[in-house]
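Missing here is one protein chain; the remaining ones are kept as they sit in the complex.
Chain lettering (A and B) follows the sequence in which the chains are written, and residue indices restart at 1 in each chain.
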Amino acid sequence: MRRSTRIAVGPVQFRVGSDWAAPVAALDRLYAAYPNDPARPADATVRLFAARPWRRWLRPSVHIGGDYVVPDALPLPLSMGLLAAEMGMNLQVALGWRRHLLLHASAVARDGRAVIMSGVSGSGKSTLAALLGEGDWRLMGDEFTLIAPDSGDAFAFPRAVSLKNQAIAELAGRVEPERLGPLLAGTPKGDIRHLVPRANAIEAMHEPARPALLLFPRFGGDMAIEPMGAGEAFVRLTEASTNYIALGEAGFDALTRLVREMPAFAIAYPDSASGMALVEDLWAEAVR
Amino acid sequence: MIEPRYRAAPPEALRVEPLGDLTAIFDRRSVQTHLVVSPMPEILAAMDDEPCDAATLAARLAAEFEVEAEGDVGAIVAERLHELAALGLVAPA
Partner (left out) sequence: MSAMQVLAELFAGRRDPAGLIPRDWDGVIGVARAEAMLATLAHRLADAVLPGPVASLLADQRRAAAVATKQALWEAEMARRALAPERIEFVLLKGTAYAAAGLSCAAGRQIGDLDILVGWQDLARAENALLKAGWEWVKSDPYDDAYYREHMHELPPLIHGGRDRMIDVHHTILPRTHRKTPDPLAMLADAVPTAEGFAVLCPTDMVCHCAAHLLADGDLQGGLRNLWDYHRLVSDFAAADPGFWGKLDGRADQHGLRSEVRRAARLARDLYGTALPSGWDSHDTTDGWFRRRLLARDDWGRPSDFLLQQAFYIRSHWLRMPPAMLARHLWTKWRKGHNPASSGTSSA
């Protein structure tokens, strides 16, 4: 690998190797504020590679690989190398991490307790978490939330937030320009810019939080709040977990405890402001 | 036709956790999670250490829940038992 760098996010230490300098340089800029321990061995390997040697220069396209590779996955153009690196890091964690139950969910914390927001791409979970994180919440993560099987605590995975399309404008106005990555226009998921989490989120990234509220957000449409039973929440969280099966009984324990201890709601909201207000209202109820 | 008989899982094999409308069952032998609704949990609870067939179980359930043990109930229980066997939660005896 021509270039490489090391990034630590939450409990995971990555080494990222690349056939090109640009994605590694972009990663280094984005993660400059993150602590870096050069003496720590890597848990996970990400590789950004050219399928054939000449593809480094001729119509360069970046394949995402490392410990785990998705066969037949489409490569990205070199201009989106940073996105490839982020996807690569997500992939290795999603398929390889076994210490915690992984939920496809964003999370924010206040006073040692967490709101967990589970949803697919486009549900609004990332944007909502990022906006709350700019207020008086600690951003724990926009993509993955980790649950420790023994204690049931939530742990942070605060990688750079992936803002898509309208979310970019919403956040760009509120944050210092240095915290935004380059505009990656026209990706398979639309326009993307990465947002570096605030200093408090990075400093506290190893601190657990007690799960207190579970939300299934849906952006767009009229305001709606639907309480969700523990059974349905359980099913939806197994669908939102990449490693539930691999964890065996420990995963079952963790998930049963989660759905019994957290009130759960499906929520819909027409815009971010009302979404944030919904979260605050439901939070006030949950921690009473 | 002789009714197939089924044997329940050994006592420590299953963890049964009610979650509202659903029941989550963790099978320690297969390390699998099954999400079931009534009457599955009731059928499992009605089995003891001896192998039994659908008719026997239907009678037990009818007595416990005070419903008529008609032919329908027997047929339903037989189908459910077959499904439970496919999941590995009961074994053909």
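The definition used in the following text is that contacts are C-beta pairs under 8 Å (C-beta built on N, C-alpha and C of every residue); 3 or more make two chains touch, one makes a residue touch a chain.
None of these values were measured; they are calculated from a predicted model.
Enquirer: Looking at A:D67, A:E170 or A:E280, which residue reaches the missing chain?
Expert: Result: among the candidates, A:D67 touches the missing chain.
Enquirer: Hey, which of A:L184, A:A201, A:L247 or A:V279 is the one touching the hidden chain?
Expert: The single option touching the absent chain is A:L247.
Enquirer: In the whole complex, what residues of chain A lie against the chain that is missing from view?
Expert: That gives, for chain A, the contact residues 1, 13, 15, 17, 38-43, 45, 47, 49, 51-52, 63, 65-69, 71, 95-99, 246-250.
Enquirer: Over the whole complex, note the residues of chain B touching the chain we left out.
Expert: Counting only chain B, the missing chain is touched by 29-32, 86-88, 91-92.
By our rule, only the chains that are shown with their structure count from here on.
Enquirer: What is the distance, in whole Å, between the centres of chain A and chain B, each centre taken as the mean of its C-alpha atoms?
Expert: Roughly 41 Å separates the two chain centres.
Enquirer: Quick check: in the complex, which residue numbers of chain A touch chain B?
Expert: 229-232, 234-235, 238, 244-245, 248-249, 252, 256, 259-260
Enquirer: Using the touch rule from the top, collect the residues of chain B that touch chain A in their complex.
Expert: 15, 17, 19-24, 26, 28, 31, 33, 35
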